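Of the protein chains in this complex, one is absent; all others appear in place.
Right, chain A next:
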Amino acid sequence: MAAKHSALSLKILAECPVTKARACEMKLPHALVKTPVFMPVGTQGSLKGLVPDQLRDLDCRIILGNTYHLGHRPGPELLEKAGGLHSFMKWDRALLTDSGGFQMVSLLKLAEITEEGVKFQSPHDGSEMLLTPEHSIEIQNAIGADIIMQLDDVVSSTVSGPRVEEAMHRTIRWLDRCITAHKRPHDQNIFPIVQGGLDENLRRQCAKELIKRDVPGFAIGGLSGGESKEHFWRMVTVSTDELPNSKPRYLMGVGFAVDLVVCVALGCDMFDCVFPTRTARFGCALVRTGQLNLKTKLFAKDFRPIDGDCKCSTCAKYTRAYLHTVATNETVACTLLTVHNVAYQMSLMLAMHTSIIEQRFPECVQKFFEDMFPEKNYPDWAVKALASVNIVLK
């Protein structure tokens, strides 16, 4: 069923006949996005170390902003005055914002969750504040991202017991409050979030409830927070099984290459993670075989580019040896490595997109794992996860 108020349309270009992977075109108010897609994180209205032109040059179509940070600085009033975050940060392509709830729980020790919302002490003046579903949506409406997230009741993925079930039910109740509060359904797409901890039944139950709502897409949340990989992939696959084919599925907080490849096979379309850009700032470059820590002496006299096959502007011009001299010493190193790492993520996603269209996704997965694990010491969970969608790694 197409959403009544939708500013999103998903065109499935091809489905992998073997796995649950699919290649789509997702039309958003500010961009046409090819999926599977990785969305770099620009937490505070800037992707650290890059100007928007560089993201455009990397063919990046959608990035993330964090509601918790943006709601605090510059704040919704200023963003509204600026005409929204797109205009404020001069990014004319698509944006996605989270609800702010995750940061509240992960950054603030004193957060307390009640039916009303997330109660927390302001880290700035110590005063007690409350983030309600309505307030989260109000801020996200001011930010104006193409995709916004419901406020969910986030429980650490290592917690179990009745708290998890409570959070799942509350997440559904909060979704309804969010949908009611949402003032811009014509140009902003709200995604609910599948919760349910590491309990298969709760996940299924949650997803079944969410899909009754008229929403343009779905997210899978509460994962990638320290749970075992075995649990992780099972929860992902359970969730994608329940979610409708016709709508995009966003797996929150996932961005390691291996996880991306496996979860695309399990049917996820969208991903975000600070890892590729954060690791860049620490001097690490992502490559087919893993990562290079350019700080180490190993690269002092290595006059090759990070990756000879990479098409990014850093690889076109800079040697590992030069990057070694500036990594973590000069801010320009952040720029250079961030450009490369974003390019790496983009090209990995594009390779999957293309292989799905060309009906050779399983081969693409096999090749990826061979490059990453030349000794064939594949992680056990990945082998199992892929086997569950009919890819048996050689």
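The definition used in the following text is that a residue touches a chain if its C-beta (ideal position, glycine included) is under 8 Å from a C-beta of that chain, and two chains touch if they have at least 3 such contacts; residues count from 1.
We adopt the following convention: contacts and distances are computed from a predicted model.
A chain of the complex is left out here; the name its UniProt entry carries, from "Signal peptidase complex subunit 3B", "Queuine tRNA-ribosyltransferase accessory subunit 2", "T-complex protein 1 subunit zeta" or "Ubiquinone biosynthesis O-methyltransferase, mitochondrial", is "Queuine tRNA-ribosyltransferase accessory subunit 2". Across A:106, A:325 or A:359, the single residue that touches the chain missing here is A:325. Of the listed positions A:19, A:150, A:279 or A:314, the one in contact with the omitted chain in the full complex is A:314.
Note that of A:73, A:208 or A:311, the residue touching the chain absent from this view is A:73. In the full complex, chain A makes contact with the omitted chain through residues 44-51, 53-54, 57, 69, 73-74, 78, 81-82, 88-90, 300-301, 303, 313-314, 317-319, 321-322, 325-326, 329-332, 334-336, 339.
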